[in-house]
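Below is one structure; the comments refer to it alone.
Note that one protein chain of the assembly has been removed; the remaining protein chains are unaltered in position.
Labels run A and B following the written order; every chain starts at residue 1.
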Amino acid sequence: MSTQPPHTTTTDAPLPPRDTLLRMFLQMSQTRCFEETAARLFTQGKVHGTAHFCIGEEAAGIGVTAALEPQDLIYATHRGHGQSIGKGMEIRRMMAEFLGKATGVCKGKGGCMHIADLSAGNLGANGIVGAQLPIAVGAALSTRLQKLDRVVICFFGDGASNEGTFHEALNLASIWKLPVVFLCVNNQYGMSMHVGDHVNVPDLSVRAAAYGIPGWSADGNDAVAVWQAARRAREIARTQGPCLLVANTYRIMGHSKSDNNAYRDKAVIEQWKARCPIKRLRAWLLERGLASEQELDALSARARHDIDDALAFAEASPDPEPAAAFTDVYA
Amino acid sequence: MAMETGVIRRWLKRPGDTVAVGEPLLEIETDKVTMEVEAEASGTLLAALHPEGATVPVTETVAWLGQPGETPPAVTTRPSSSPSPAVRIEDENADEDDQAATRPSSSLSSSPAPARAPDGRVPATPAARRLARERGLDLARVTPSHPDGALRLRDVAPLAARRVTPLARALAAEAGLDPLALDGSGCGGKVTAADITRAVAGRPRRVPLSGMRRLIAERMALSRREIPDATLALSADVTDLFAWRERRKRAGGSVPSVNDAVLYAVAAALAEFPFLNATFEQGEILCWPDVNLGVAVAVDNGLVVPVLRGAQRLTLDALSDLARDTVAQARAGKLPPDAYLGGTFTVTNLGMLGIAHFTPIINPPQTAILGVCAAEERPVRRGGRTVWRTSLPLCLTHDHRVIDGALGAAFLNRVKKSLENWRSP
Partner (left out) sequence: MREITYAQAIREALAEELRRDPAVFFMGEDVAAYGGAFGVSAGLLAEFGPERIRDTPISEAAIMGAAVGAAMTGLRPVVEIMFSDFVSCCFDGLCNQAAKTRYMFGGQTAMPLVVRAPAGSGTGAAGQHSQSPEAWICNVPGLKVVAPSTPHDAKGLLKAAIRDDNPVVFLEQKLLYRTKGEVPEADYTVPLGQAACRRDGRHLTVLTYGRMVARCLEAAERLAAEDGAEAEVLDLRTLVPLDREAVIASARKTGRVLIVHEACQTGGFGGELAAVVAGSDAFFYLDAPVRRLCGADTPIPYNPTLEASVVPTTDSIAAALRDLLR
């Protein structure tokens, strides 16, 4: 499999409305800024624990969430900052969670690997690779049994597609025809192992055939293409049953904060940096005359401001009381 | 002295009788009391070893309890140097009140040697250890019954149960002591009467605070904590007052006391000194129109201060009658609770107890209190010669926040003047 993702056409499907496009640009910028800030906090020694960054993969998360309806649910991955911001989580409380503060969305008890906000329809990031797939099937079953008009989007990575739960979940969703989109963000690495080494098919989406469900790939660095594919996937899930959509992209950063990239060629990383999905969306918006330089600059500035504000909020927030360690074990 | 021998007065059970634990078995007489000895186990009285009237050393075995038909062991009538308990137990239910309800085959002994770890520690269950610790028993002297060699509760419990002599138990109960909390000086660490006597001798008596005591404690502590007080003293020449009382006595009828006269003089003075007929409450001085005189009255284990209301309006005789009735009723505990409320000034008198000077404590929120001491004859220089006059020392404690020294002195002098220029009111 080449490092260059297959390109998907976007010409014959509807395009996102302008305000959606601008929101996508803002949220992708917020995600980038959030992660750059988080990475800086690590180097400054201000945070303990770990984080997994989706820099370069923002379109694959936010292109999807922008295509959803408010009642839809997502299960995020451990690399899910973009997915969470896209689903409308409060950035202040995300940052506070990252810093382990009492005001964090999980009261400082989950950290950014377990960020969840059920009120925003984010059923949570999972630290166990592939665990979210059957859980998403359960949420889709719940949707069915409660006769709700809603779709569940289950994000997972190329690595998770090798877990047994991938097989069990896709099969179960397929036989029950549940409204769930299996959204594989193929960032080409399962920790250090390249997708070309851990999978023996040229395109992960062909795996859908084994379950009798639709499966196809999109250019995960093209936010518009991802949005179009996600709209289509959502509609299939809502009306027919599950489908598998693969957004092909690239993990610019290491697996987690403690990764020295010893297993890959730095030149390739640089090539992918040049394909930055944010720059790409910006160029596309300008080219189409959908936004001006000033508008986009203002959105970038707002993203920076929002993250600064979130950091200030988080830093000013108290640590959890020691007693908090003993609450929420049981309902 | 510890009890060393006892006289068996009477056997209450005969051999062959069934005995329940706690049932009186015999009656013994010591140098102090006659008492019943209770069975420490249930069973059948197999043998009574001494006749009624016999004098027996305290460590001597006097009876055997066991199963019907059992033969008691051969008996030595002299106590051996390793003492054995007064009543041997050969019963299956030695201690109903403890859970170790099985074979009490152990005893205090010098042999055989109990099982021990190489380091000298004695293996025992937590329950056995707990009981031994509570009762101060030395586990090393107890023989284990279990094949694993570790002491069980059943090994320790019978010994623990016998650790207090009956007399000591009775004395301890009287003194409100837990005899098992004491170190026993008797054989095998048994707590004896002497231990109880010793323990009682060194102990303070704990007296719980009565409601009144608690109130006095709180109010006096409050006064001393809050009030910057000062005490002024002077003596009034009450020779004329005493003479007047003698005349009244001779005329018959009730005669106002010296204290009544003081109350009368104080009531009149207070009408002229509003800051002394006052209370200090929450940073405010409240000067009261009526003189409500508090009179300190000693009662059993305490002190009460009933109030004579509107004292400035009363004649001496009326005030005297009121004071007499009020004090009598207070002593009898018959005054209603509101009779102690609303005082504006207090008079306290220790004169009848011969006190020459004292510093009374203000009864808050009042601003002053007058102490009346014992009158005494004093030589006084008058007109170039020495005459003996009767002098009454008065001590005024005042709240310096309200009353400065000069004002207090003026008031005290006003009282003094009234008493000295005594006119029959």
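Everything below uses one rule, namely that a contact is a pair of C-beta atoms (placed from the backbone, for glycine too) under 8 Å apart; a residue touches a chain by one contact, two chains touch by 3 or more.
Here the structure is a predicted model, which is why all the values come from computation and not from measurement.
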**Study point:** Candidates B:Ile8, B:Leu153 or B:Val402 - the one touching the absent chain
**Key:** B:Leu153
Point to revise | Candidates A:Met24, A:Leu73, A:Val185 or A:Ile278 - the one touching the absent chain | key: A:Leu73
Point to revise | Residue among A:Ile62, A:Ile85, A:Leu99 or A:Leu123 that touches the chain left out of view | key: A:Leu123
Exercise for review: Quick one: say which of A:Ala38, A:Val64, A:Met95 or A:Ala169 touches the chain that got left out.
Suggested key: A:Ala169
Revision key, fill the gap. Those residues of chain B that touch the unshown chain are 99-102, 125-130, 146-147, 152-154
Exercise for review: Go through chain A and note every residue touching the omitted chain.
Suggested key: 73, 75, 104-110, 114, 116-119, 123-124, 126-128, 131-146, 152, 164-165, 168-169, 171-172, 175-176, 327-331
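Operating definition for what follows: only the chains that are shown with their structure count from here on.
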Revision key, fill the gap. Distance in whole angstrom between the CA centres of chain A and chain B is 80
